[in-house]
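Here's a slice of the assembly, chains where they normally sit.
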Amino acid sequence: MDNKLRLGILGGGGDSLIGVLHRVASSMHDKYRLIGGVFNPEHSISLDFGKQLGLDSSRVYKDLDSMIESEKKIDINDRIQVVSVLTPNYLHYPMAKALLENDFHVICEKPLTTTYNEAIELSKIKQSKKLVFAVTYTYTGYPMVRQMTDMIKNGVIGKVHKFDAQYLQGWLNPVVHEKEKRMSTWRLNPKVSGISCCVGDIGTHAFNMVELVTGMKVKKLLADLNTLYSDNPMDVDANILARLSNGANGTIRSSQIATGEENNLRISVYGNKGGLKWEQENPNYLYHLTDDQPLRVLKSAHQYNSEISNLSIKIPPGHPEGIFDSMGNIYHGVSKAINGQSFYNEEFPGIEDGVRGMDFIEKAVHSSKSGNIWVNLD
Amino acid sequence: MDNKLRLGILGGGGDSLIGVLHRVASSMHDKYRLIGGVFNPEHSISLDFGKQLGLDSSRVYKDLDSMIESEKKIDINDRIQVVSVLTPNYLHYPMAKALLENDFHVICEKPLTTTYNEAIELSKIKQSKKLVFAVTYTYTGYPMVRQMTDMIKNGVIGKVHKFDAQYLQGWLNPVVHEKEKRMSTWRLNPKVSGISCCVGDIGTHAFNMVELVTGMKVKKLLADLNTLYSDNPMDVDANILARLSNGANGTIRSSQIATGEENNLRISVYGNKGGLKWEQENPNYLYHLTDDQPLRVLKSAHQYNSEISNLSIKIPPGHPEGIFDSMGNIYHGVSKAINGQSFYNEEFPGIEDGVRGMDFIEKAVHSSKSGNIWVNLD
């Protein structure tokens, strides 16, 4: 019918927040058409939801296996091409694996997997295929994050010698202090959530942001993770010292007990020619500091921004775009990659970002459990 | 197929900013399906664009007349139900009129018409029909505007005794000072743009915001419009004194020569128990002042907000939603009205808001041309 990409979705049904985020994001640039998927483990619920979305019920499947089997039988020009994986974390690995092996492009929520080994394995499979694989570090789609990345790449702040990343939330505060509550939330249950709560859930975003904007790798870290109560096996707060590949020092700090904080992700990078600061809660501003000039506040959608920043906005300056738009930009980037159009690497985070995130989580936990020692990342 | 509303669009084709805004907004809550429309006066361009959107080309029409004629022949369960009018201002009136007369619901961009008389006439037709008619004052969809409205309605700031609204932009500055440029821009051509530039384009937003949040009408005004150059027939800056129906004093100030300002719409309302302030460029914050307590900063998506505010967000606090989300909330409200679901009056601006806006524009121009005298609104 049209030349939109045919999209399938796993998970994200009903009132799922992540579901609406991905659906809206996929539709924003008129590049995807949602065809079907598995929205809920219960097929009847999935079917109802599909109906509500106006989907052909024959494309709303019982499970991933039947989806793959059926889709493979459909003409290649009608078949689902790319699948978004929005299921609980422990399902990311098997689902993404099956999708890759059956030649579907994949858009996977973070964290990529529940262990570094799984991530590595997934990465190997991906390397062997000519497929696009995106990991939705949502905040990387903001135009001013991309502007920051571009400015650092172009030497605007000179050689980076210091960075500071924080991601502060407070939502676990009302949970963690009552034994019954902290023992019953799945977030603090390692069987469900893996080995880390705070670092895994949000520390990784801050880590990814550091590597994205500096264009460098974190070489080693020393982590101080806090579980707050001895019967709590999971970190709820983490202060991490780190070194970049060029030797620059910095911290990656995250917390879910910073009472009253909402989603306070900030990143600052300083070099010998200047500094840049960005805050997720006011995402359309970028602060540029120098030794001897007035602070410059760059805003999104201006001509003075770089190409990659300005292809990430839809309307003129002063009209705030938000997190749906940020995710929309990631989907837009993925569509270019799948369609073989030229695109910037920064337009979407790839499987290598997902792999790095898993390495970071495991090393942070290892460092902290070993008495706060320096540990190298791979 | 599904129970989404069948949407048609007039205008907004190609890279049109208003087009992407309405399309994304309509899709955000899974309540509309775009069926067809007339995207461009040139049919072939319109068809190409429809194809790009994946539309059935038989529903992409040459013009409104043929669209109406053809759609009327389509089974009522497949027929376009609601049409968004995104064409140049002077087409709003005839198009909206034809749509109403042929029983389509209408979502019309602002200003509603080019004259108050047209607006009145349109309003009469609408009254005679059981149809929904929305005027897209985009900013009214923000959750914290709705929160402000709700708080004032519930007496949180007591009896309103003062208000102050401003809408400052600077984009005309690079145009207006050069004779050639100012004589050639359609914005400053009354034949195309009607009798007012600044008041008509943005002053109306500020005016509408005042009436929305206070729940009162502007009773009279005294306007000081500025054309800056004597050969320029159109206002580019306007300072307006005003009175609300309860006697409260205030100003409605707008400008397109506030050099360097982007889209600086702000509204402050003060009563005997407190004050409330909101700014469009940081839309997820609402400032609540009192005589003797600390400033309270309300943020969107919190439990402490009212129902109408919280039905206007999609994800938790700290994840900024923006102008696409604001417009999405208006579309959502319209869908409830069309579907006969219960909804708040504040969920979308109606034709009466469009009519008030036209009255405001004409009275402001009249006041200023008459030597800055007080003029009553109807």
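Just so it is clear, A and B label the chains in written order, and each chain counts residues from 1 on its own.
One rule holds in what follows: a residue touches a chain if its C-beta (ideal position, glycine included) is under 8 Å from a C-beta of that chain, and two chains touch if they have at least 3 such contacts.
None of these values were measured; they are calculated from a predicted model.
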item	value
Whole-assembly copy number, given 2 chains displayed	4
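Going forward, only the chains that are shown with their structure count from here on.
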item	value
In the complex, subunit B residues that touch subunit A	1-4, 17, 20-21, 23-24, 27-28, 30, 33, 51-55, 169, 261-264, 280-283, 299, 314-325
